[in-house]
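Working notes, structure below.
Of the protein chains in this complex, one is absent; all others appear in place.
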Amino acid sequence: MSLSQLLQQILNGLSLGSIYALIALGYTMVYGILKLINFAHGEVFMVGAYAGYFAALGLGVDQAASGGGFPLHLAALALALAMGSAALLGMAIEYLAYRPVRNAPRLTPLITAIGVSLFLQNAALLAFSPNPRPYPPILRELRYEVGGVIVTNVKLAIFAVAIALMLLLRWFVQSTWTGKAMRAVATNVDAARLMGIDVNRIIRVTFAVGSALAAAGGILFGLDQIMINPSMGVLTGLKAFVAAVLGGIGNIQGAVVGGLLIGLAEQLTAGYISPDYRDAITFLILILILMLRPQGLFGLVRPEKV
Amino acid sequence: MFWLRRAGIALAVVLGLIGLELALEALLIEYAQRILLLAGINVILAVSLNLINGTTGQFSIGHAGFMAIGAYTAAVVGTELAPGIEGVLGPGLLASAIIFNLALLTGALLAGAAGVAVGAPSLRLRGDYLAVVTLGFGEIIRILFNNAEFLGAATGYFGDRPAGLPPYTSFFWVLGWAILVVLGIRNLTFSQIGRSLIAIREDEVAAEAMATPSTRLKVLAFSLSAACAGIAGGLFAHMQAGVRPEDFRFEKSIDMIVMIIIGGLGSISGAVVGGVFVAVTLELMRDLQEYRLVLYALLLIVIMLVRPKGLFGDRELSDIVRARLTRPEASK
Partner (left out) sequence: MSSLVLENVSKVFGGLHAVKRVTFEVPKGTIFGLIGPNGAGKTTLFNLITGVYAPDGGRIVFDGREITGLSPPQIAARGIARTFQNIRLFRSMTVEENVMVAGHHLHQASLLDAVLRTPAQALDEARLVKRARELLEIMGLEAHARDVAGSLPYGVQRRLEAARALMLRPKILLLDEPAAGLNSREAKGLEALIRFLRDELELSIVLVEHNMAVVMSVCEVVHVVDHGETIAHGSPEQVRRDPAVLAAYLGTAREESA
């Protein structure tokens, strides 16, 4: 229970939380626009992790490891490839499964989303085998010790990539035309359409961006946790969803804060209560939030029009 | 007079079930027997989940948790009661029957209570939020069982006999309970209570404006549904050597959803068909789990795209048959 132990847990919690935040952003953006919980998002995260795995292998990470280490520009390329494939997957899911049922009663898209999630998970189990695989050594591990706290370059990379992507997203949403259109559609679809915004395109872009961020999260997860398996998306996806709800679903800052909080809560629970309950704490938070403040930390209450 | 006639019917059904039990055990291979037992248990799950998801329109996707509560409770109660009751009555059919049904009913009671505990706070949430909260509760329940040392934690609970839990589950009990649950829920659905539940599904605001106590009824439907899942859990437990948390993962809740979506949300006949379908595919594809789930996934997606109402929509087999029979002749 020393200070350095606490700091270690906080560091680990924040890095885990950054990954959750990246995934939560996808949930929150899609919900903000479509009022749909994209159950399949966790699987997109998983596919992104695998895409990064295969991209790195394809770019020769194994050979590089024995040499001088995987060059940074190739690591960035692997990241870009993974994010790109995930974006394509996200857009495909939107087009094939969600768009046809967009105007159906609320329950239908929910079931479709569950179906897509189930499909991707088991297709991955069949394609990749259920055996966990170790992530390739994209970063050669360096450990630093600062005042009793161990900081690896992986953790630093997680923070760096996560922060960079979030800043990029922020710039995109605030300053670009497409980003503003996204905010418009999230506020009022009909008004946006009347203003000449191609709502279908904006929805596609939203899915693409959210999926790309999730894929980045997947690669960072692989770097951090080493072992990946096709079922990794289920639990992590759920936790990221809780993070989005905690922050206020539809709210981008909320997703980031929520992600960090969930990461911290999980890590501190594992460290100070018991590792057996690290998953349960997230569900507990979900229930408490929905009972006490369903709009989340940053969300607004919207009364139903009768 | 009414009760006399009812008792007569019940007696006839009991005799019929005994006959069926003997016949099935003699004629079917083990494999087919297991499928039939699972089908019966699934029918109970599907019809009860349909009450809350279909009839009342409140989407719950964590029902495996209630099944787990019923399973563990029945297993423990059965184990605890057996020495006492068998001491008095001697081991045999009568003792087993009493022990088993007491165990099942206790499981149902606890599962129903859990239903109230989960439902009361959750049922004021809107559609997709309710779904996620029920998922969360289902997972929490499973995690609790997974960490409960006195119940065997992840290894599971196997009672106090070397061979595991006594195999009380038989065609007689599974079919008997399935008949009771299906009839009970059918009667409920076609009563004023059932009508009120449908009204809540169709338009909750209007239902409340017509003095329907919607929160109370939603919690009632939810806890009844949970109690029936508890019975199914108890029946399931005594088909196996023990009860393990991994039998009640989210995948189990998904199986239940597939059951009611195939048949059509709101249709009891549909739930029966869906329950049988899942049991059959579960057993036939036992070694092909991933393919089975891919099949379910595609079914869910395709049904939502093409015929979201499922096989029966919200009608019953009897409606469809009647409609066919009274269809006016094409040309006369």
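We just call them A and B in the order they show up, numbering each chain from 1.
Note that in this section a residue touches a chain if its C-beta (ideal position, glycine included) is under 8 Å from a C-beta of that chain, and two chains touch if they have at least 3 such contacts.
Every value quoted in this text rests on a predicted model; they were computed, and no experiment measured them.
Interface note: of B:I198, B:M285 or B:L299, the residue touching the hidden chain in the full complex is B:I198.
Within the whole complex, the absent chain has one touching residue among B:S214, B:S253 or B:T281, and that is B:S214. In the full complex, chain B makes contact with the omitted chain through residues 2, 184, 187-188, 191-196, 198-199, 202-203, 205-214, 220, 314.
The rule is simple: only the chains that are shown with their structure count from here on.
By the touch criterion given at the top, residues 57, 59, 61, 121-122, 125, 127-129, 131-133, 135-137, 139-140, 143-144, 146-147, 205, 250, 254, 257, 261, 265, 290-291, 293-294, 296-301, 304-305, 308 of chain B touch chain A in their complex.
Those residues of chain A that touch chain B in the complex are listed here as 35-37, 97, 100-101, 104, 106-112, 114-119, 121-123, 125-126, 234, 238, 241-242, 245, 276-277, 279-280, 283-284, 286-287, 290-291, 294, 306.
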